[in-house]
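A short write-up of the structure that comes next.
For this depiction, one protein chain was excluded, whereas all remaining protein chains were kept in their positions.
Chain naming follows the written order as A, B and C, and within any one chain the residues start at number 1.
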Amino acid sequence: MIDKRVQGPSEAVADIHDGATVMIGGFGEAGSPIELIHALIDRGSKGLTVISNNTGSGQVGLAALLKAERVAKVICSFPRTANSTVFPDLYRRGKVELELVPQGTLAERIRAGGAGIPAFYTPAAVGTPLAEGKESRTFDGKEYLLERWLRADFALIKGRSADTHGNVVYHKTARNFGPIMAMAARVAIVQVRSVVQPGAIDPEVVVTPGIFVDRVVEVREPRHESELVAAGATYP
Amino acid sequence: MIDKRVQGPSEAVADIHDGATVMIGGFGEAGSPIELIHALIDRGSKGLTVISNNTGSGQVGLAALLKAERVAKVICSFPRTANSTVFPDLYRRGKVELELVPQGTLAERIRAGGAGIPAFYTPAAVGTPLAEGKESRTFDGKEYLLERWLRADFALIKGRSADTHGNVVYHKTARNFGPIMAMAARVAIVQVRSVVQPGAIDPEVVVTPGIFVDRVVEVREPRHESELVAAGATYP
Amino acid sequence: MSDDAPQIGWSRDEMARRVALDIPSGSYVNLGIGIPELVAKFVPEGRTLIYHTENGLLGMGPSPKPEAADPELINAGKRQVTALPGAAYFHHADSFAMIRGGHLDLCVLGAMQVARSGDLANWSTGEPDAIPAVGGAMDLVAGVKSVYVITQHCTKTGEPKLVDRCTYPLTGRSVVNRVYTELAVIDITSKGFELVELCPGVEFEYVRERTGAPLLRR
Partner (left out) sequence: MSDDAPQIGWSRDEMARRVALDIPSGSYVNLGIGIPELVAKFVPEGRTLIYHTENGLLGMGPSPKPEAADPELINAGKRQVTALPGAAYFHHADSFAMIRGGHLDLCVLGAMQVARSGDLANWSTGEPDAIPAVGGAMDLVAGVKSVYVITQHCTKTGEPKLVDRCTYPLTGRSVVNRVYTELAVIDITSKGFELVELCPGVEFEYVRERTGAPLLRR
């Protein structure tokens, strides 16, 4: 019997240690695993490296994790958003390091980490300041940059539904980074609205096969970041 | 109105020219687009480079294309199969060139071609005869080989169903190379049992988004290679 | 600047309409955040474009009616959208495979500066206290078959945005194919800026004076 369910968000993140590298799914609020992030804030882990496309908004979820000063470094493509003040403030005060990565390169580096590809070449960012210090090479007359894989100790991901084997399906554009982060993390933790039995998800429509998923947590009514922000919520 | 349907297999392959590079989906008989291959035989194109995992069996489908001596070069991982005599015979007589590629490297090179990644590093084949003449490089203390992308002029693929926009779903393990070959070919041609209207396939379950597909052909009752071989069929 | 303010040249809507005119039916298109998004409103009757948003949707439709709004169905600008019949969802690596792999026909982007070589600067002023943020712009310009820019011809302080060399940090090198401003449509060719079309009522000299590099007639 394979059963990857864990009791709740606190149990799911209980071993995320100080200094861990944590991939956090989501593009803006779509796919942001707020309940897992809040459990990670409760857990108190410090000195984290966070890999995520954005840096959250308001003072909940990812922005709250930053505000609590648990994050030493952010690897992301777009650390500004509407209602995003926490990261800019920390960054200007030198409280957090930033590695800025073009969004497609970020996605491909994560996918490469999951696929066992230590490095690859990409045309993005050639000739720009983000190419500084990077190896470049010409193939068929065109210049490309060498990029390394990204891997993580943990990934926090939001799906729509999963079975107990860890097969996951997603909800609309909340899919975004979830499938590739699940591949690239040593421990992939997925919160879903409903956990179902094996066989309840058609094998043809599984997006993330269970082999990439270590823990499944049911969060029946996940909160939306924009609603919390509009309500002026803060965490904790 | 977007409508990628074409009348039948002959029309679908009508512009596959002499010397073209053609990716052909399938792993063994699963996913082998026999009707498209037979149309290509009828078309008479010569000097083809074929990228496919295997080389067919019996004297139908891919094996028949080879037997008709239309293929100058095969790029594949496993050119031997049960009931596979055509390729071995041609190869021993020096009638066809072979580039042998480990299966995962073949898949990743095709995916890289579709994803605009000109080259990547892989651990497969390090220290083996298939590494000869290849650049190697060490990352984090482990050796990897540099591999180039594969792209093609055309891809012939078998799906289960597609809509007129070219969104495709597959059937079980017939999926195999279809989705990545659709990405890596300039013109991707997909035969399916049924063509449906946009909206008939749930956007959550689309495997190959229509942007990767150029032509859709309905072949309502595709033949299975093993049944044809068992019946002693030959083509043409 | 409001669209209603008196001005010389096309309004923002008219610029967007002018871009839309040039996009063939059946094109796969990515529209950048801001003015480029307006293009979708002006696609001529009878043409179908398929919109890609890099956060994982092909077949994006307009904003939802309030009752159909879903905070997890958004575009790259993080605004709520819809999915049209024939749409597909996919993950970020697949989305950028579409971009980097040359599968998109066109992207329309805003700009801070465009150089006569086709260099584009549209992500950072390079000021030391700015929070750097690049998003998908560098991937788009490196991978999409054609890159159109839609922008005001000059900055608010009157500086040309079409320049000999960009002074802002680059988004990509030799990537822009065509620029649409309120004054003109201008191609980037091997010779530099080449006028394609003037806004009715605007003189060539007027545009040339406001362009920071030679402007050629075709």
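Following the convention adopted for this analysis, a residue touches a chain if its C-beta (ideal position, glycine included) is under 8 Å from a C-beta of that chain, and two chains touch if they have at least 3 such contacts.
Just so it is clear, the model here is predicted, and its values are computed rather than measured.
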One chain isn't displayed here. Which of the visible ones does it touch? A, B
Residue in contact with the excluded chain [from A:86, A:100 or A:117]: A:117
If I consider the whole complex, including the chain that's not displayed, which of A:42, A:204 or A:227 touches that chain? A:204
To test your reading of the contact rule: which positions on subunit A touch the chain that is missing from view? 1-2, 111, 113-117, 163-165, 167, 183, 197-199, 203-204, 206, 209-212
State which residues belonging to subunit B touch the missing partner chain. 27-31, 53, 77-82, 87-88, 91-92, 98, 100-108, 110-111, 122-130, 170-180, 207, 224-227
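One rule holds in what follows: only the chains that are shown with their structure count from here on.
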Between subunit B and subunit C, what distance separates the C-alpha centroids? Give it in angstrom. 36
Expressed in whole Å, how far the mean CA point of subunit A lies from that of subunit C is 29
Multi-partner residues of subunit B (at least 2 other chains): 115-117, 204
Using the touch rule from the top of the page, what residues of subunit C touch 2 or more other chains? 57, 83, 89-90, 93, 96, 99-100, 143
